[in-house]
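The complex appears here without one of its protein chains, the remainder shown in place.
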Amino acid sequence: MSSDRLAQPADVLRPRHVGAPIKRTEDPRLLTGRGEYTADRKPDRALHVAFRRSEQPHAKIIRIDTTAASATPGVVAVLTADSIAGDFKPVIPFSRMSSYYATPIMPLASGKVRYVGEAVVAVIATSRYLAEDAVELIEIDYEPLGAISRAGAAVASDAPLLHEEAGTNVLIAREFKKSDVDADLSAAAVRVSGRFEMTRKAPLAMEPRSYTAEYDARRSALTLYTSSNIPGIVRDALSESLGIPGNRMRVVAPDVGGSFGSKGSLYPEEMLMCIAARKLGRSLKWTADRLEDVSSSSQAFAEIVDAEMGFDSNGVAIALKADVIGDIGAYSIYPWTCGLEPVQVVSFLPGPYKIGSYRGAVRGVATCKPPTGPYRGVGRPISTFVTERLMDLGAKALGLDPLEIRRRNLVRPNEFPYRIASGIIWDKTGFIECLEAAGQTAAYDRLRAQQTEARKQGKLFGIGIASYAELTGIGSRIPAAPGMPINTGSETAKISIDSTGAITAAFGVASHGQGLETTLAQIIADDLGASFDDIRVVQGDSDAVPMSTGTYASRSAVLGGGAAKHASALLQNKIKRVASHLLEANNDDIEVSGGKAMVSGTDRFVTFKQIAKAVYSDTRTLPVDAREELTASYTYDPINGTTAAATHIAVVEIDPVTCFVHILKYVVAEDCGQIINPMIVDGQVHGGVAQGIGAALFEELVYDDDAQLLTASLVDYVIPSALEVPNMDVVHVESQSAVAGGFRGMGEGGAIGAPAAIANAIADALSPFGADVSILPMTPERIFQLIKQSKSKAEEKSR
Amino acid sequence: MAVKVSVIVNGTRREVADLEPRLLLSDFLRDALGLTGTHVGCEHGVCGACTVLLNGDSVRSCLTLAVQANGCEITTVEGLGTPETLNVLQTQFREHHGLQCGFCTPGMLMTGEDLLRKYPFATDEEIREGLSGNLCRCTGYQNIVAAIRSAAAIRREQTQ
Partner (left out) sequence: MKPAGFDYVAPATLDAAVEALAAANGEGKLLAGGQSLLPLLNFRMTRPAVLVDLNGIKELSFIEKRGDHVAIGALTRHRDIEHSPLIASDLPVMSAAMRHVAHLAIRNRGTIGGSLSHADPAAELPMLAMFYDARLAVQGPGGRRTIAAKDFFVDALTNCLEPEDIVAEIEFPILRHDGWAFEEAAKRFGDFALASVALSIRRGASGIEDARVAVMGVADTPLRLGDVEKRLVESGIDGRISDRFAEWVASSVTPNSDLHASGEYRKHLLAGLAKRAMTTALAMKG
C-alpha cells in the first residue's frame, strides 16, 4: 500500500495542536441551542417533582399532612422520609480524620430539619405547575429547637445541638504546626495582625441544579441525568445507597451549565429522584428554581480568621499564626466532608512564602444553613486574602513597597521543591517570574507615580498585589479532601479506533465549561498522530467512560491530559505495529501524524481508516496474531500533583460619593505550565477573576439571626454583570511542570487571586484614611463605614 | 380555563391548544414546542438566559405568558443559524471564545442580535450596558463584548 503523491511539507512539519488557540468542538451545538443540558431531556411520559422545603431553621417535625396535596389534580405521589424509609441506605461522608463527625445524608429531612430550604416532602405530578400547587397544600407542624445562625453562637456552651449524636456543634477540628511560632513572633521585629472574614457566598452557576431520573422497566435499570461535575462519584454512591449494581445504575452528566463547586457533591435530591423513579416505575424530572438553587446548593467560605504574622527587620516573614472558625452549615457533604473548605484554609495560609514557623488551628462548626462545599479555589481565596493582607500590613509597617516585600518572601527558583510550613510541597514553579511579569505588564513604577498624582488631586487611587500558589492535579499521595477514602489521584483515558477509522476517546473527567472536549482532543491529536477532526471525546456517562471522580480541583488537564498522553502513546504503538505489516517496514521507521502512518523519509503511508479496515474487516491483509483491537487505556497518577502560581495586580479608584470601587486596570501573570489552548486558558482566568471580583465587591449570602436567608433572589444576591468586570491583561509564564505534558491546573486560580488583590487595592486607596480592609465583600456600605470611622478617629485624635 | 396559542416561531407557524393561561412563554417554547435552546436561569427576570425575540424585540420569556405571544413572531436561538452554518454573531462568539458552559449563551446571542440591530455603532461601554441584563458566570464578559464588537463591524461592512 502506498501513495501516489509525495509527502507535503505540512505533513513533515506536523502542526502541533497543543499550544494552539483551536476553536472549541463544543461551540457549534451550544451556540445553536442544540446542546443537551439535563433539563432538556425528554423522557417518555415524565413526571415532575417539586419539593416542600423547610421554613424552619431548626425544628422537630411533629406531623406532616399530605392529604390535600395528594388529592390535587395531576398529583401522582407525595413522598416523605417515612414513606421512603426502606428504599435506601443513608450516605455517609466518611473520613479518617480524627475530631470529625460525619452527618448522614438523607434524601428528605427525617425527624428534624436543620436549615431553611432543606427538602422535607416531595410531590410528584404530571407538571411542575401542578406539583407546585400541591406543595402549597402540605401541612407540617414543627416544634422549634432554636436557630443557630452564627459560628460564634454554635460554640456557646448553651447552644442547641444540631446533631445530638455528635455531642457538639464542632464537627471538625484540626491543627497544623511547625516550629515555635510564639517564640518566633516574640522575636519578630514587626508583628501585624487582624481578624479577617470572608462572608458566605453562592457558587451560582447559571444553570440551576437539575436531575432527570429515567426508569427502564425492561431491565429494572435507572439512568440519572445530572448536572454534576462528579458523575462517577454520584453513580457509585447511588448504587450503594439504592442497592442497584453499576450495570443497572447509570449516571450521565450531559452538557452542564457551570458548577464552580455547587454541582460537585452528592445531593439529597439526586437520591430522592432515583428512589422515587424506582418506586413509581416512572421517569422523573426536577430542576431547582433559582430560590431553591441559592438556598439549598452547597455554599462557600463563611470563615473568620484571626491571624498574626511576624517579620524580621529585613521584611522577611518568619512566623504566622492563625485561628480559623468556619461556619460549615448543617451537614457534612459527600464525599468531601465538612472539612474540605475550612481545613484547606489552614493548609494554604503560608502560601508561596518561606515562612519558618506556623500554627494554624481550625474548627468547623454546624449552623442552620446549607452545607458549605467546594467553591472555585476552595479555602485559598480566603487564605490568600489573609496572607496577602498581612504581607501588605507588614510592608506598610516596615516602609517597604508591597512588590518588594513579596520579592523577599517568595520561594525562589533555586529553592524548589519547597515544603511550606503547613507541609504542602511546591514543585518548581515561576513564583518570582509571575511577580515580575505582573509588575512589568502593569508598569508598576508608572502606576505608583500615577497614584502620587491622583492623590494630589484628592483621588482615592489604590494598587493591590496578590501572589498565590495552588496545588493542582493532585495525585494519589494527597487526598483531595482530608482523610477521604475515595482515590482522587488518578484518571483513565480509553482511546479506540473503530472499524470506520474514527477515534473515540472516553474520559471520566466531566467538562462543565472548561472545554475538555477540545483540549483533550488537542493532546490526542498530537500524541496519537491523529487528525483533530476525527477525534470525538466522550465524557460524563458511566456506561461509556472509565471510572472517574470527575472534574474539580484544577485536575482535569493534568490527570485527564496525562492519561490521554499515555493512552495515545500505547495506541500509537499498536498503529505502528499494524502499519509496519501493511507497509512492510520496520516498526521504528513508522511515523504517525495527521491520521496517517508513514514510512519515514518516503511517500508510503496508510491512513487510520485503512489500518482499521485491515484490523477489523479485511482478514487477508494481516496475519491472525497481528489483528489486535485498536484500543488503549491508561490510568495516570501524578502521585503528588503540581503547583500553579500567579500574581494579580488590581488598580482601583474609589468614588468618595458613591463609595463604589472602579477597577481601572487588572493584570494577571500566571504559570500554568505548558498551555494546551491559550484561548481557553485566558477565558478561565477572565472568568475566575470576574468571580473573584464578585466575592470582593458584591456577593454575600446574608442570614438573619433566625438563620433565614435574606438574599435568595438574584436581585439581592448580586453577581457582577458586564459593566462591573473590567478588561484584563493576562500574561503567561510557561514553566514546564514535571507531570506528563508539563501541564499545571488552572481552572480555579483567577478566583483565588482576585479577592486579595482587590482588597489590597482598596486598602491602598483608603490608606489616606488609615482604613483597613478585613472583610469581603467591600460593599459601598462597608467602604462608607470605613471612611466614616477613620474620619471620626482622626477627629478624636486632633482634639 | 384553557387557551390556544398560535405563534410563528423561527419562521414556522406553531399552534397549541388546551394550555393554561399561567404557562410561561419559556416553558411553552421548551416543553410544548420542544425548543430547549432557550434556557431558564432564574424565572424572575434578572439573569437573561431565557431572552428571545418577540416581534423583533428582545424579551424575557420567563416574564411573558405564552398566551401573550399569541399572534406574534418569535425568534429563538434555534432560529439564528445551524451548527454547520453559524450566523455572524454565533461565529464571532466562537472565534472570540465568548462562551464556556454555554448556558447563558442563547440569552446573550438574542440580546446581542437586538443590540446589533438597534445600536450598530455601539461602543464597548454601550455593548456592556446593553448586556447588563444578561448574567454570565464563566467568561468574565470580556470575550462576549469582543464577539459582539466584532460582529457589529462585520455586519456594518456587509450592509455597506
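Miscellaneous remarks
Order of writing sets the chain letters: A and B. Residues in each chain are counted from 1.
As a convention for this text, a contact is a pair of C-beta atoms (placed from the backbone, for glycine too) under 8 Å apart; a residue touches a chain by one contact, two chains touch by 3 or more.
As the structure is a prediction and not an experimental result, all values here were calculated from the model.
Considering the entire complex, the omitted chain makes contact with A, B.
Although one chain is not drawn, the whole complex shows that of A:L242, A:A454 or A:V718 it is A:V718 that touches it.
Checked against the full complex, the candidates B:R60, B:H96 or B:R137 give a single residue touching the omitted chain, namely B:R60.
When you scan A:Y334, A:F507 or A:F698 for touch with the missing chain, the hit is A:F698. Hidden from this view is one chain, which touches chain B at 1, 3, 20-22, 24, 27, 43-45, 48, 51, 54, 57-60, 62-65, 67-68, 111, 114-115, 129-130, 132-134.
Residues of chain A in contact with the chain left out of this view: 128-129, 132-133, 136, 289-291, 656-660, 698, 702, 710-711, 715-716, 718, 720-721, 723-724, 779-781, 784-785, 788.
Following the convention adopted for this analysis, only the chains that are shown with their structure count from here on.
For the pair chain A and chain B, the distance between C-alpha centroids works out to 29 Å. Interface of chain B with chain A (complex): residues 20, 22-23, 27, 30, 34-44, 46-47, 49, 76-78, 80-84, 86, 90, 93-95, 97, 99-106, 109, 127-129, 131-145.
By the touch criterion given at the top, residues 23-24, 26-37, 39-40, 42, 128-129, 204-208, 255-258, 260, 287, 289-290, 512-515, 679-680, 682-691, 713-715, 719, 721-723, 725, 727-728, 750 of chain A touch chain B in their complex.
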